[in-house]
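First the structure, which I've put down as structure tokens, then a few questions once you've had a look.
Removed: one protein chain of the complex. Kept in place: all other protein chains.
And then chain A:
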Amino acid sequence: MKSLPRKIKGTILLFVLGSVLLSGCAFKDIDKSVFVAMIALDVSDDEEKPYKVTLKLYEPTGSFNEATEPQYSYLSENGETLSEAIRMMESYSDKELEFGHSKLIILGEELVKDNKNKEILDFLLRRPDIQMISWIAVGRPNAEEIIKMIPQGESAAYPELFNYFDSNGTTTPYIVTTHLFEFRRNMKESGIDSVLPIIEINHEDQHFEVNKSLLLAINKEPLELNSLDTSIYNMLSRSVKHANLLIKEDGDHFIANIDTVKSKFNVNIKNPSEIQLAINISLYGSIAESHKPMISKDLPQYNEELKKESEEKFKGFITEMKKHGYDPLGFGIDYKAKVLHNRRMTDEEWMEAYKKAKVNLTVKPGIKSTGSIQ
């Protein structure tokens, strides 16, 4: 140290002293906080405290080898408001509740049908620690049961339920993935409606079933989409990459395995009062299963059948939505994106026009192969 000039020595001393000040960590130590895996919001039986919040907490374990089975603990509390329930729960736990790692928010079916979306969204978004990229889903019969179930074969520290919505695990067309920010956006906006997946429990086998969804619109009853409608919605809204379609036409009976879905939809404005919904979909894939031999030469015919069948299905879906005045795909937004703001129709006028709109739907079929056998 002798060789160092005084100035440098001074600086080093300053750094050492400074680091003493810095060592105080503002974050809570990791063993003093407990991480919330999922949040479940339900309606309670208590009249005065209508909200029921249940939290699934990761139970800390020493190592993964010790934990052969996933371990969670649960906290549950009724409250007059959501944050009151959370505040009470904080007093049940010896550790700090950490919401920042919660990836899934489940709303009980009843709560959604009670039209409490505004309160729920307000609570979820106002807290800065709740991720806006967490998934949001509807739990049936209620959210609490869903988060309390641990399916067989679940690995420790990563709840199986996440895999349904993460596009890394299953990629079936029956699962809608909605993020919290999307839910908020679509609920606020007129001209696009929100679709939330429904999670059910299969009681005999103890596993989840996620293949239906709930369509939520402002000032309207939620509408349940069955599995087929859910997959059609998914194909139209460009959020799936593959799907299966059952084709029953002209005595043929086969399943088309679609591996590429391309869809485009927009509003064509013919004149101020008349609009058309134009939808173009391309389906590419091969044949997965058939009741009788398929001849490669006849592929054009099979394509024709696919076109006919799928156009019918897609059109049916759109017409159904139109009839009831739901707009899950966001034609309303597309209309707004085309007309100057002061020339737009009002929301009511738009709804009328939308209900009367003509649907121009074309499917471009592209079955390329009959699979490994003819």
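The rule is short, and it goes like this: a contact is a pair of C-beta atoms (placed from the backbone, for glycine too) under 8 Å apart; a residue touches a chain by one contact, two chains touch by 3 or more; residues count from 1.
We adopt the following convention: contacts and distances are computed from a predicted model.
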Out of "Sulfate adenylyltransferase subunit 2", "Methylene-tetrahydrofolate reductase-like protein", "2-hydroxyglutaryl-CoA dehydratase D-component" or "Spore germination protein (Amino acid permease)", flag the one the UniProt entry gives for the chain missing from this complex.
"Spore germination protein (Amino acid permease)"
Which of A:Q152, A:N168 or A:T346 contacts the chain that the document leaves out:
A:N168
For a quick check of understanding: of A:V16, A:I133 or A:I373, which residue touches the chain that isn't displayed?
A:I133
Full-complex contact with the absent chain, from A:Y74, A:F181 or A:Y284:
A:F181
Option touching the unshown chain, where A:E59, A:E84, A:E110 or A:E189 are the choices:
A:E189
Since one chain has been left out of the picture, which residues of chain A touch it in the full complex?
26-28, 100, 128-129, 131-133, 166-168, 179, 181-182, 184-186, 188-190, 238-239, 330, 333-334, 336-342
